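Missing here is one protein chain; the remaining ones are kept as they sit in the complex.
Chains: A, B and C, in written order; residue numbering restarts at 1 for each.
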Amino acid sequence: MSTGFFTDTTLCIGCKACEVACKQWNELPSDGFAFTGMSYDNTVHLSGTTWRHVAFVENVQMDPQGLSDHWSMMSDVCKHCTHAGCLEACPTGAIIRNEFDNVYIQPDVCNGCGYCVPSCPFGVVDMIGQVASNAAYNVATLNQERRERDETAVQGRGGVAGKCTLCYDRQRDGFIPACAKACPTESIQFGDVDELKARAHERAQTLKERGLDASLYGVGWDSSVGDLNAFFLLTDRPERYNLPPEPVLPSTRQPAGYGAAAAAALVMFACGLAIFGRSPS
Amino acid sequence: MPGLGTSFGRGGSTTFLQDLQNADCILIEGSNFAEAHPVGFRFVVKAKERGATIIHVDPRFTRTSALADHYVPIRSGTDIAFLGGIINWVLTNNRYFREYVVAYTNASSIVVDTFKGTEDLDGLFSGFHGGDTGLTAMSHYGGAAQGRDSIGGYDTETWQFEHDDGGAVKRDDTLQHPRCVFQILRRHFSRYTPEMVERVCGTPQNLFLLVCETLAKNSGRDRTTAFAYAVGWTQHTVGVQYIRTAAILQMLLGNVGRPGGGVMALRGHANIQGATDIATLYDLLPGYLPMPSIERNEQTLADYLKINTKRTGWWSNLPKYVISQLKAFYGDAATKENDYCFDYLPQLTGDHSTIPTTFAMKDGVVKGYFVIGQNPVTSGQNTGLIAASMDRLQWFVNIDSYENESSSFWKREGADPTKIGTECFFLPAATVLEKDGTMTNTNRLLQFHDKAVEPAGESKSDLWYLYELGKRLKKLYAGSTQPKDRPILDMTWDYEHENERERKRGEPSASRVMQEINGYVVATGEQLKDFTECRDDGSTACGGWIYSGVYPDKNTNRARSRKGDAWTALEWGFAWPSNRRMLYNRASADPDGKPWSERKKYVWWDEQAGEWTGVDVPDFAKTKAPNTPATAGASGMDAHSGADPFIMQLDGRAQMFVAGPLKDGPLPAHYEPLASVIHNQLYSQQHNPSLKEFRRRDNPYNGSVNAEYPYVLTTYRITELSGIFTRYIPWLAELQPEAFCEIDPELAVQKGIRNGEYVTLTTAVGEIEARALVSGRMKPLRIADGKRVHQIGLPYLYGNFGFTKGDTSGDLISLSMDPNVSIHEAKTFTCDIRAGRRDRRTGPLLQDSPVPADEQIPDGQPQTHGIDQLKTERT
Amino acid sequence: MSEPVLPALPDEAYAGAGNGKVPQLNYFNRPLLRKLHWDERVITYLFLGGAMGGSGVLAALAQRSGNEPLTRTSRYLSLALAVACPAVLVSHLGRPERFHHMLRIAKLKSPMSMGAWALVGFGALAALNAGGQLSRDGVLPAWIRRLEAPFGVRLQGMLGAFTTGYTGVLLSATAVPLWARGKYHIPAASVCSAIASACALNSLALTRDRNGGEAQIKLERLEACASVLELGLLLHFRSHAGATGKPMFEGARGERLRTWTIGAGILAPLALNAISLLTRNHKKRPFVLRALLGGALTLAGGYIFRETLIEAGKASCEDPEQAFYQSK
Partner (left out) sequence: MKKARTTIDVTNLLTRAGEEIAARVGPSPNVPSARTQSLGPRVRHAKPVTSVCPYCAVGCSTLAYVSDDGTLLDVEGNPDSPINAGHLCPKGSAIFGLTVNQMRWTTVKYRAPYGTTWEDRPLEWALERIAHLVKETRDKTFVQEKDGKRVNHTLGIASLGGATFSIEENYLLGKLMHSLGVVSIENQARI
């Protein structure tokens, strides 16, 4: 069966429990302490060591009645695409599709070539910096020994690619992923993707009836990445949440690329043959 | 909690979190529910999914507002005007639940003819003499005393009901009598019109009326509305009256004691409720028994019982609880002959709450200070003063898990340690995972937590330290013959742990402590099944009667029971009293004992079985039939009929009009906060006349309507942080890395403030800096005479230790107190703001300056605010 | 009571707080894609790898035309570069000790995986052929010569051709808007630039060889063809890429590309070699200085081309709008 997330932004209270629960379970360091002034969002973006990120989208008028005000929050995560750019790009086979149909980076295999980073059309995958060299306060709560023993996602000194594992290790024993478990309002729901999709369509319908402009992102859409195992219910344009409205699977450009290269190479050969000619002997 | 206590009888949330999902409408006011109690908020979301309407009334558009159906802006500090406006609307449009009001509240009770209200006295109630405030200790947590003495500058003689010869209160069930509470209410709130609400609160009328209509529409036989509040309502100089106003409104709408209704009090910390139930508050003994005080002349046990025992209602049982408690404290030493060691208890001589204590410390009265799991130097107010006061201590003991601003107050910016003579100790504390213990949640639910791991390093549980200290003191005093030392020597102190290993570590047994709180039969040592088994002859010992029943026998700790279900979950933990989840639930049935409606059935009278039944433990005598008449002239519970649900009260009814013991009036009236931007639009009395002040040079006030401080400032917590612990956890610190304040764009432009840059906030007490978060979520309001009010939001959670840093809002707040519970006013005051950072503190602050003897008040006692002369001011 | 009318506020008042009044295309105008962490080591590899592949191609051509001097230099250079390139690649890995994981699998869909295997194959053949050359030059025993086969040289040539092109495919098969846009141009241009660099490098190596003159002149001609084609591709890419091409063709980076890659790397050598290109005299050996200068300029241009490609790619990641609406 394939498992995934249905993230319903209309239930999100922006508490960021998902971010913390994820870091706690996966033993991830903090990314540092910088005030951004971007509403309540100081995480800004998913990173190699931040696998859930809550976006805060303010739609507030200077209207004292506040009737038209919206402040929508959305917990972003790896989309676990049906056709994953990162997975196709990975030269070591570190990134695999596991038995739950999730896209998983094997931290013990990845050698940090970094090719998956530009290959993700959602800007999810990122390199994990040199964790050991981080200031101690970023890792105050982490267990150095476990990292050295390569028992954690951020192994030893890091230097590998990182992203949401959909708590592969937990799923193995039937535990649900940390973020979905923590989420107080069940804005993040985990389960069998088909069931989730059914639930999502139903939900979107009810919200439409309540006059909300609700749409599903990553379900039954025309995109080369296919449906997303982690999909979203949005009430605003995807761009407002920093989601690409029409993601493209990078590998779809390979035929063109190889073709052009071959053509150029042939031309070069031809010139070469013409110029150098065949040896008299 | 006197707000709830005086109105309904007990100082606890009337309902429980899970039940919010049954509400048809939830009004969240004075609380940022989603941010401060995210997991509790899931029941609000559930209710919303079931079609309930969620209303959030708040100065800021918060994450709670984001999920609410209606966000209603309000000027902070004006909730009484807002709720009073709704009360007025409900009364004038006859939208109240008449049967409920007549049967279950004291709306029909007739008040003595000498009573005069704010309508007659322009903001005062009859009996004001402006005298000294006297004690806070007026059993205000719904407790016992009949407050008829001079309190808070008021003489409450005239706040009484007329009684018939049988001693019962005179009533007029037609609610027509001009002096019945209902008519008094009408007159009292008549000037709280929608126009007035807009003038005072800045809430647009159409929004206000929308709220009124929604509440009324969702109350009655078949529908219920719940209110949820938190410290946004309590931390005011009229805090108690905020809650009173909400209580009165809920009585009128008939929502108390019914599913999906009630008043949900959201406590800020894990065991706030527990710490008031088993009080570590100067004026209370465990179980809401008042501390003896010389001001009420409670010199002997007899005096004490005479003053505090009520003739009718549940509090008629008080002697049993007091004597059982003394037996628990002093064991065999407590005998009938020596008044059960009553005179071992110290006597109160004034207000010894934390703020007066701070001044006493500053003036050198307090020499030694224990601070346990608390950080007054950031979470207090006028924190500069608190730190300066600690400079003058001889010794200071801090028990905590992390270095914090209080433990290291001598390291603070601008202070010179070599001039601070305090001897300081830091004892490492075990965290919640490293010790056994019980905590009482916001809806009175006791839950036991098991020790999971050994304490780190040398850390010990707080219980260990207290137990150890007690043992050592007993040793030190051993052999003393002085009477003053008897209490220590006679105090029972035997909590040896059952477990061998723990005993070796010297760890006391939390279970045995809880067993003592639950109570036992002295002779046999058997546990009490319930507080009904308490006796006043010394045959039972009971440390805290309200918790009795949690440990019915030595092997059952009901706080550990873990069988859950989706609603009342009676087998999950133990809720006081007697595992009742919803208080006053008798009111969920009509006077005849039938559910008000099928949809809202909860507890009802089962004719066949001849007992009360339902989904919860009835908060009523199980077999007392609804048609049982009240026995005239009877005492105790017999004075109540089978249709009187509020068993703690004298007359068994919810109190719209409180005949004492509140110190600022039997009814709520709107007064402006101590630091406000406008004059009181309702009365010429600007402030609560009974509020307590400390007029000293080290505690200056912004002053009312002072042009120097033109902006309203409110403080709050954000989801990601909660004081010192969280500031040390990288996962949380990175989510809110620096102190910030929220500013509306208009003000930002006026002041040349750019989003994300530093600003400096100033008040009379001090200045702090924070990052600016400019957002349209902060809305400038238009109030009286078109005046424009800008409100600034400031999270209070920051300090100099930990990973997320920043100045504490406490540096801005002058100390003042509500007259009833001595709580400070941190939720609304005024300030000025400018772009840029503050100067580094080098020299001493004004708080450090010693106060000349003539300015000092003995033992740090406060003064009553008194009558304002605004008539002359306003022209 | 009518609502208070609010003064119009300058946009900065809403900075940070996303306000309905200030239309924000996306999320606080933050980039959608993650920052590329590829540094000069990757650029160097792209450059050297191209030269290596080109040398392989030249080795095959030389073999076919029986041009002794070129055969020698091209084989030796191929081997030298086949050693250098993996070293550079490994050094840029986050976990260099795990470089061999590249050979855990062979993934047809991953240009990098294909490239890795091509590199291995090329290296092996380069060693073989260089070995043969060494034994022919009397450095190694004669029996080694038997290991080399004409087929081997041709295969090395083909793998070489692949390595000149796959890097371009590798780049264009990503979400980086600029690279995606150049899915035809970048791979083709990479091939040309690689051949040009290889010609320049071999020609430089031949300046010391007394009999290298003819080869040098032929190399100049091949280089000229490659350069002209590359120039055409770049110009067309510029017009084709439009706004997406900004990071590459505009500003300082565009300036750099014009001066070095086009000016110094393509036009200058063409001008320098113009005479000999136009005269049909094959025997006449070019002036050493001219050969050195032309070669150096071509190589510099080639390096700057790769550098611009990577750096512009990074910049292109920063632009959310481009990332949202990238071409299919």
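Rule of thumb we're sticking to: a residue touches a chain if its C-beta (ideal position, glycine included) is under 8 Å from a C-beta of that chain, and two chains touch if they have at least 3 such contacts.
Small disclaimer: the values here were computed from a predicted structure and weren't measured.
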item: Contact partner of the left-out chain, one of B:304, B:321, B:344 or B:620; value: B:344
item: Absent-chain contact - pick from B:226, B:648 or B:735; value: B:735
item: Sole contact to the chain not displayed, among B:178, B:417 or B:629; value: B:417
item: Touch list for chain C against the chain that is not drawn; value: 104-110
item: Residue ranges of chain A at the interface with the undisplayed chain; value: 15-17, 19-21, 24-25, 87-88, 93, 96-98, 104, 106, 108-109, 136-137, 139-141, 143, 150-151, 168-170, 172-173, 175, 178, 181-184, 186
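Throughout what follows, only the chains that are shown with their structure count from here on.
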item: Residues of chain B touching at least two other chains; value: 204, 745-746, 755-756, 773-777, 780, 782
item: Per-residue multi-chain contacts in chain A, two or more chains; value: 36-37, 39, 58, 60-65
item: Of chain A, residues touching chain B in the complex; value: 11, 13-17, 19-20, 23-24, 29-37, 39-40, 42-43, 58, 60-66, 69-73, 137-141, 184-186
item: Complex contact set, residues of chain B against chain A; value: 34-35, 38-39, 41-42, 45, 61, 63-67, 71, 73, 202, 204, 206-207, 718-720, 728-738, 740, 744-746, 755-756, 771-777, 779-782, 803-804
item: Complex interface listing, chain A residues touching chain C; value: 36-39, 44-45, 47, 55, 57-65, 68, 85, 88-94, 109-115, 117-128, 158-161, 224, 239-242, 244-248, 250-254, 256-265, 267-269, 271-273, 275-281
